[in-house]
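Below you'll find the structure I mean.
Removed: one protein chain of the complex. Kept in place: all other protein chains.
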Amino acid sequence: MALSHQTTVMVGRTHGVHAEPTTLGHKLAVWAFEMERNLERLAHAEEVASVGKISGAVGTYANVDPKVEALTCEELGLKPAAASTQILQRDRHAEVLSALAILGSTLEKVALEIRGAQRTEVRELAEPFRSGQKGSSAMPHKRNPILAERLCGMARLLRGYVAVGFENNALWQERDISHSSAERVVLPDSTTVAFYMLRTTLRILKGLRVDEARMRENLNLGGGIVYSGRVLLTLVEAGMGRDEAYAVVQDAAMRAWEGEGGFREILEANGEVKERLGSVLDELFDPAYALRNLGVVFDRVKDLKERLKVA
Amino acid sequence: MALSHQTTVMVGRTHGVHAEPTTLGHKLAVWAFEMERNLERLAHAEEVASVGKISGAVGTYANVDPKVEALTCEELGLKPAAASTQILQRDRHAEVLSALAILGSTLEKVALEIRGAQRTEVRELAEPFRSGQKGSSAMPHKRNPILAERLCGMARLLRGYVAVGFENNALWQERDISHSSAERVVLPDSTTVAFYMLRTTLRILKGLRVDEARMRENLNLGGGIVYSGRVLLTLVEAGMGRDEAYAVVQDAAMRAWEGEGGFREILEANGEVKERLGSVLDELFDPAYALRNLGVVFDRVKDLKERLKVA
Amino acid sequence: MALSHQTTVMVGRTHGVHAEPTTLGHKLAVWAFEMERNLERLAHAEEVASVGKISGAVGTYANVDPKVEALTCEELGLKPAAASTQILQRDRHAEVLSALAILGSTLEKVALEIRGAQRTEVRELAEPFRSGQKGSSAMPHKRNPILAERLCGMARLLRGYVAVGFENNALWQERDISHSSAERVVLPDSTTVAFYMLRTTLRILKGLRVDEARMRENLNLGGGIVYSGRVLLTLVEAGMGRDEAYAVVQDAAMRAWEGEGGFREILEANGEVKERLGSVLDELFDPAYALRNLGVVFDRVKDLKERLKVA
Partner (left out) sequence: MALSHQTTVMVGRTHGVHAEPTTLGHKLAVWAFEMERNLERLAHAEEVASVGKISGAVGTYANVDPKVEALTCEELGLKPAAASTQILQRDRHAEVLSALAILGSTLEKVALEIRGAQRTEVRELAEPFRSGQKGSSAMPHKRNPILAERLCGMARLLRGYVAVGFENNALWQERDISHSSAERVVLPDSTTVAFYMLRTTLRILKGLRVDEARMRENLNLGGGIVYSGRVLLTLVEAGMGRDEAYAVVQDAAMRAWEGEGGFREILEANGEVKERLGSVLDELFDPAYALRNLGVVFDRVKDLKERLKVA
């Protein structure tokens, strides 16, 4: 998806406020690499947890030959634990639960992006909505990002479960059984929640509604205020003092916010600006400049795709 | 330490209750392998966190050549992030904090072992106590495991900090700055706490007081009740019905608890038992049998020592 | 503030999506009552924590007359604990930390509201911004809600600290000292953070920039789509079948979203709708109707003001 949205231009936002142009593909690329890290964490956690032990009541093989452990584990596709007590040590399970909690926070990030983008004032993205589906029986215009919201709630569950996992490791001597009542809840619940979250994220992304026109509209809000940084830089390069340039640009931006006209228009009405920038204004208000280096990120995405053997 | 205490025999306990013989070396071995896993987790977390980014306000390299990022990161010994927004994604930091929380739970486990073993009724281990140090000004006999207790409290701090780390990942769009106020606290505080915990654990283990006589005494509590499992098995092998054998052994164990005599004495007073086990009783009440397979664990410890290049 | 913004009309949003008209005063009222609950929780926690004990090493008054405890506590403005061990029980401190964590989540809610309202596409509220302050040196148009974002991060810290408080209660027998190393961090840090958060919230609210014009503009987005619920209801009351009415209204709303015209205009262009609603359309598109019952809430706010003796 990152690759197919390489050039779906939209505004990048920091602090919730417009910053510079970006593309939907770039957001997706950020998530893709984070998911690769999640895969690695989960793979490592799986390896750490894929051990077995048949070493008796306190881990000394008092009544069992270590070979029995070795053979049984081999049969089960597990590695024998190098040392165990009555049980496998619970740092292993804590690692699994940590990996799931972090995975959850990644999916929450995706969900949060969609929730932000489906806000009435933004409407750039929307989660799938069946034709004919009612968002609200009382309010016919509503299309709520309920799947994404659900994911955000479930990420909290995973954080609650891992807190239990961290406490479960420091047991008494060769084992106390306090971890057991807690694990019987958090291991199945956290894996089930994570599975559901993954499936739901997939469903959202596969059916994601992308409103490119709206993205362009938002990008150009206030008549191109988002390009103020580059305008400022170019004014300075064109010889205006930095403080003066800053004042001019900020004033134009603020007036544009107040609805006194578009940012570009206001600038063009300023003789000095017009003189210095007249010939390059079109270029300055074109997102292509800000995005000219993005190819490097998408090349890395192509490598990632190769690496993960994604179809 | 695991290797030097290979044969320091003591009772293994599950549920806080005597189970079967083990050795102090075996406990240390369990911790050693867990610390190797902590090392791996920390190494992976360090790698995941050792990245840099100079990709501009929204991560698009709008005003900076990606080569600048590459060169700067190389200079700093970092890898450039494959994709970034205004910031590096916080799953990386969450992984660091997770690794520290799990490490904390391992050190808590070590501390808990010492606290349990320094209880007045147990007194098998004690943390270092300077000659002349007062445990309590009012109670001259007290030697409290205060370092170990302190470690247990600090493990809780690390669990509190990672909870913050998990919440810090799902930020708005190309970045909101909510993670910053929280990270300025939890990153320095958690690494400082972890460092202190490691140093204190080292100090405790280096100065650990091991009371081998007391370990043997506790092991033989009640006149060898800890060997009841093997006695039971041998009785059955010697032809006694399992239910009868269980009843005989449990009865003897319970009477020994009640102070009616030693477990072995009570058994020996039972004609049928005496007849069936007379010739092997010495062997049955010798911990050597239960520990005969432990060499396999210590061989793995030797490999670990090699692997970690421990002096 | 709730009272002075009783009639500052703006759109109410659920799921981030426009729902029905509300007023800024109503939001503030919701927070005010929640803050009263926080006050109650803190007052209760303070009472629970304002106890003292001088009852000796295990709480039995072995070497001290209970009158000493009574007199000393009286002097200090504390109540003597009804029963204590070496220490006061830590459920008391956990209650304090819980009250602070919940308080934090309330302030986070306020902060989140401002962050959402300061988004570029919304711009209804803004935290104080000193004249001449630069939001970003590179992007002159930016005004970021950094105080509100900071509060969101700090709320996470309070959640991390209370997790420690919950673990600190179950100590061994008459006391183990594991709580101490943890409390020395979380008690000062959580109270300091909470104090800073309260002060910062006050600062934000006192200097809050309210853009009423923008609120009205957003309320009327799409030409009054927010009134669709009431239009639907009135159409049905005027005799149109519910399914037909729903379809008509949803279609108009969707076309308005797509930019094919204002919601009201599209409806008016529909002969049947025009016929049924013509005479009441002005009323239907006036927020006054939706807000007619709000007085009841503000009367309760007046009582609250009285109750809390707020100036």
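Per-chain residue numbering starts at 1, and chain names A, B and C are given in the order in which the chains are listed.
The definition used in the following text is that a contact is a pair of C-beta atoms (placed from the backbone, for glycine too) under 8 Å apart; a residue touches a chain by one contact, two chains touch by 3 or more.
Because the structure is a prediction, the values reported are computed rather than measured.
Student: Which is it among C:65, C:244, C:260 or C:275 that touches the chain not included here?
Tutor: C:65
Student: Check each of B:5, B:90 or B:115 against the chain that is not shown and name the one that touches it.
Tutor: B:115
Student: Among C:106, C:191 or C:270, which one is in touch with the chain left out?
Tutor: Spelled out, the listed residue whose C-beta touches the missing chain is C:106.
Student: Contacts of chain A with the missing chain: which residues?
Tutor: 57, 63, 115, 136, 138-139, 144, 146, 149-154, 156-157, 159-161, 163-164, 167-168, 172, 176-183, 185-186, 189
Student: Considering the entire assembly, which residues of chain C contact the chain that has been omitted?
Tutor: Here the touching residues of chain C are 12-16, 19-23, 26-27, 29-30, 32-34, 37-38, 40-41, 44, 48, 56-66, 81-86, 89-92, 94-95, 98, 101-102, 104-106, 108-109, 111-113, 116, 152, 155, 159, 162-163, 166-167, 169-177, 229-230, 233, 289-291, 293-294, 296-297, 300-301, 304.
Student: Please output the residues of chain B touching the missing chain, sorted low to high.
Tutor: 11, 13-20, 115-116, 118-123, 134-136, 138-146, 149, 163, 167, 218, 221-222, 225-226, 228-229, 232, 246, 249-250, 253-254, 257, 263
Methods note: only the chains that are shown with their structure count from here on.
Student: Taking each chain's centre as the mean of its CA atoms, how far is chain A from chain C in angstrom?
Tutor: It comes to 26 Å between the two C-alpha centres.
Student: List the centre-to-centre spacing of chain B and chain C in whole Å, with centres computed as mean CA coordinates.
Tutor: Chain centroid spacing, chain B to chain C, equals 43 Å.
Student: Give me the residue numbers in chain A that touch at least two other chains, ranges are fine.
Tutor: In chain A, residues 13-16, 19-20, 116, 163, 167, 229 touch at least two other chains, as defined above.
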